[in-house]
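Note that this complex is displayed minus one protein chain, with the remaining chains in position.
Chain naming follows the written order as A, B and C, and within any one chain the residues start at number 1.
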Amino acid sequence: VSERVRDIAHLSHIELLTPKPEESLFYFEAILGMEVAGESGDSVYLRGFGDYERSSLKLTASPQSGVGHLAYRTHSREALDRRVAALEAAGAAGGWIEGDLGHGRAYSFLDPDGHRIELFHDSERYVAPPELQPALKNQPHRYPGRGVGVRHLDHVNFLAVDPGENRVFCEQSLGLRLTEQIVLDDGTEAGVWLASNQKSYDLTYTRDVTGTHGRLHHIAFFVDQREDVLRAADIFLEHGIVMESGPHKHAIQQTFFLYTYEPGGNRIEVCAGGFLIFDPEHEPVVWTQAERAKGQAWGMQTVASFHIKGTPPVAEEDVLLARSAAH
Amino acid sequence: VSERVRDIAHLSHIELLTPKPEESLFYFEAILGMEVAGESGDSVYLRGFGDYERSSLKLTASPQSGVGHLAYRTHSREALDRRVAALEAAGAAGGWIEGDLGHGRAYSFLDPDGHRIELFHDSERYVAPPELQPALKNQPHRYPGRGVGVRHLDHVNFLAVDPGENRVFCEQSLGLRLTEQIVLDDGTEAGVWLASNQKSYDLTYTRDVTGTHGRLHHIAFFVDQREDVLRAADIFLEHGIVMESGPHKHAIQQTFFLYTYEPGGNRIEVCAGGFLIFDPEHEPVVWTQAERAKGQAWGMQTVASFHIKGTPPVAEEDVLLARSAAH
Amino acid sequence: VSERVRDIAHLSHIELLTPKPEESLFYFEAILGMEVAGESGDSVYLRGFGDYERSSLKLTASPQSGVGHLAYRTHSREALDRRVAALEAAGAAGGWIEGDLGHGRAYSFLDPDGHRIELFHDSERYVAPPELQPALKNQPHRYPGRGVGVRHLDHVNFLAVDPGENRVFCEQSLGLRLTEQIVLDDGTEAGVWLASNQKSYDLTYTRDVTGTHGRLHHIAFFVDQREDVLRAADIFLEHGIVMESGPHKHAIQQTFFLYTYEPGGNRIEVCAGGFLIFDPEHEPVVWTQAERAKGQAWGMQTVASFHIKGTPPVAEEDVLLARSAAH
Partner (left out) sequence: VSERVRDIAHLSHIELLTPKPEESLFYFEAILGMEVAGESGDSVYLRGFGDYERSSLKLTASPQSGVGHLAYRTHSREALDRRVAALEAAGAAGGWIEGDLGHGRAYSFLDPDGHRIELFHDSERYVAPPELQPALKNQPHRYPGRGVGVRHLDHVNFLAVDPGENRVFCEQSLGLRLTEQIVLDDGTEAGVWLASNQKSYDLTYTRDVTGTHGRLHHIAFFVDQREDVLRAADIFLEHGIVMESGPHKHAIQQTFFLYTYEPGGNRIEVCAGGFLIFDPEHEPVVWTQAERAKGQAWGMQTVASFHIKGTPPVAEEDVLLARSAAH
């Protein structure tokens, strides 16, 4: 494994669908402190102060919430070609698209659960306009001093009917590596954490208990300090933003987290901490059903909605939430 | 460049020489909160709670302070062979050694300035003894709750008469990439920051103004939060440890830093923050003489000793310090 | 009110009863980072690095958990006499005792719910022994750099069958002022927060839902930063200490909290933040039943045990916990 060329460089951006585009834009721009980096059709492109590419979030008006697509950038054009060859050999029915604001041609395909993923290499390196010029030249744009102040897109968590199937696909076709996973007593993989680089994960699949395909659990933006997450909680509170869970520390991956719902209905995490994986021969950490039942790192039990709800919403969620409340 | 196989996986460990081995051990074990992971001859091996290998610091009794060697781990045995071939092709007069506590055979050579560097692949994955078992299985050993509590070795800063020469060597023979540098008005490279992976640097060369070869400026250990650095300052204060500079934020690389001297005379940094570099085509950030003269990120001027002193100490330092004080 | 001489200077110390004195001592000394300041009979006296008196915690071996007594220091001997006169006029059946390690004669009495409270003035100012001498002379003893590192005793929360009755007593006989309270729809006071000085509270009474008298809900120690509370959570985790709730922020008083159980069974809080009350005519903040039902500041619902359990434990708790779980 360690010899294999790593073709995927990093998670690049996510397209989020929202039925309330103006309110969602306010959430990302005014509350999270992101900057608008472009507009096109029904979409607004946003970025954190540490994103080196043009944008990490494409916010698209849509009748329903959920995810449009997720994009990884490859190390080179050749790496892109290698991944496309591997995907096509594996039967992924993808195709090339022209690109988008901020990046060139991309290969677009579906993961086994039906989420759209794009791979591209040619990317526009962001150059800040005068009013966003940073004081330190090694930073893409100035620290906003407004709202939460997120640095960059950290990771995406898809829901999937069968996380294990998607894990195998990501390992084999994309070259992602599994770093942690939950394996239930019956052998089912309830959650898989995958990484394209030394971050300990950038893509996660957890089980969609409603049995629906192609849904989103959450996307996460990174802040530098755990204190930034605590401060974010006060900011969300003042804006009436629903905080579902946290701030607390995950046992899995040790991320310090806070989950909110943006006005369009999608779950958004603000996170800090965690660790890097330096070991080229790192063995996945496997969490058992009993270990997972212990709750989060410091003992908090995550609320039922966290394990049930995704976007777009489905009717089955209400049944499961009612059942959970009846316990 | 992005196509080239990255053979070096990460900075593994550093051997530090100390004329006061017991006091130095107290500094690393009781004050920094590291654990002893072995002893051999005149050396004690230490580790932070996040180091996945056996140890990241080999502390060796010696008549003088300074560095024994620095070691990088490669991605594979084949990667190790490739680097050795490249080194030998470049005329590096190295040789194989049997290995050491915690790792297998290694190729040992000198950088152009005369610092000893070792490359190896076979490494012992650390398994915590019962009393150091962590509560969370994705952590090598338990959080110490003692002293500063450093997570892992972060980077090493060598002094060199010609940083540029060493930069070229590291790029060409080791495959490290330059991420930031200081280039003076006369074209001299006064400092170079190099990375083997997505950390923005793990090896730095800055100019030895005394004209001496093979010296150490400092080694740095990482803590998770900037607050940990502030807390460390209080702990150093109570132990009478000399704090030379900080806590403050570097303009270059944006690391939040605190420089101390361990009892053996070596400069040790506790650091937090910084950022990762995801761009496979990242262009080095070049700082000019004028930009560097502005001081650190928030305006602090670093004290003269920071720019003059290294280990082992040399007489020329005193001349330069006296001249600096006379200004 | 603002004209009335404030006779009570501050919360001084608490006597905690423990059936597991050695394990409890380990909790306070090794995990919280307190220092032993004396021993006498079955009691060990402990202190935080910011306590100016000899000790803030008297830990006494006892068949059952719970509280021995709570002590306030008065501004002067005359203030003490005034309070005793007021107490006796109000029919408090107290009496003088000889004093204890660290303070002189004290007046001992019961609050309406049956908790023992002592008032005294003459107090021994702590002088650190050589090994605990602080680097900064304006600090009572050195920052421990061990465990959590609590600064001082912050507040005590008694359970009471009728918090309102105890509130009236504390206001009238002790001169404490009410700063916040929970008033249920039927007019019952479910919780009262009282202050002797500019801290926003140092004594709290909340309802004992088991109907038992004289019990303790928790005592709290202060740390300087919210980050210290997060770090404390990692330390408790590594020691297997039960964390009942938090870290999170209270809506009432805005304290950043983490509740644990020390091995003797008493609930201990580590807290940070909050605010001072400068207004001499401050009006109590009244929280309604509906407001309280919203949970903590950032939305967390406190677990059932938090509202039911106290020390010493009583059988009725189990009935209530079972009933709560059945919901």
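The definition used in the following text is that contacts are C-beta pairs under 8 Å (C-beta built on N, C-alpha and C of every residue); 3 or more make two chains touch, one makes a residue touch a chain.
Everything numeric here is computed off the predicted structure, so don't read it as measured data.
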{"item": "Which residue of B:6, B:58, B:142 or B:226 touches the chain not shown here", "value": "B:226"}
{"item": "Residue among C:64, C:198, C:289 or C:324 touching the omitted chain", "value": "C:198"}
{"item": "Hidden partner chain, residues of subunit A it touches", "value": "31, 134-136, 142-143, 145-148, 225, 227-228, 231, 234-235, 237-240"}
{"item": "Residue numbers in subunit B that touch the chain omitted from display", "value": "226-227, 230, 233-234, 236-237, 242-244, 246-249, 256, 258, 297-300"}
{"item": "For subunit C, the residues touching the chain missing from this view", "value": "2-3, 5-6, 9-10, 50, 52-53, 73-76, 78-79, 125, 135-139, 151, 180, 197-199, 224-227, 251-254, 273, 275-276, 278-282, 285, 287, 291, 297"}
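Heads up, the rule we're going with is that only the chains that are shown with their structure count from here on.
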{"item": "Topology of the chain contact graph, where touching chains are joined (line, ring, star, complete, other)", "value": "complete"}
{"item": "Whole-Å separation of chain centres (CA-atom averages), subunit A against subunit B", "value": "33"}
{"item": "Contacts with 2+ other chains: residues of subunit B", "value": "135-136, 225, 227"}
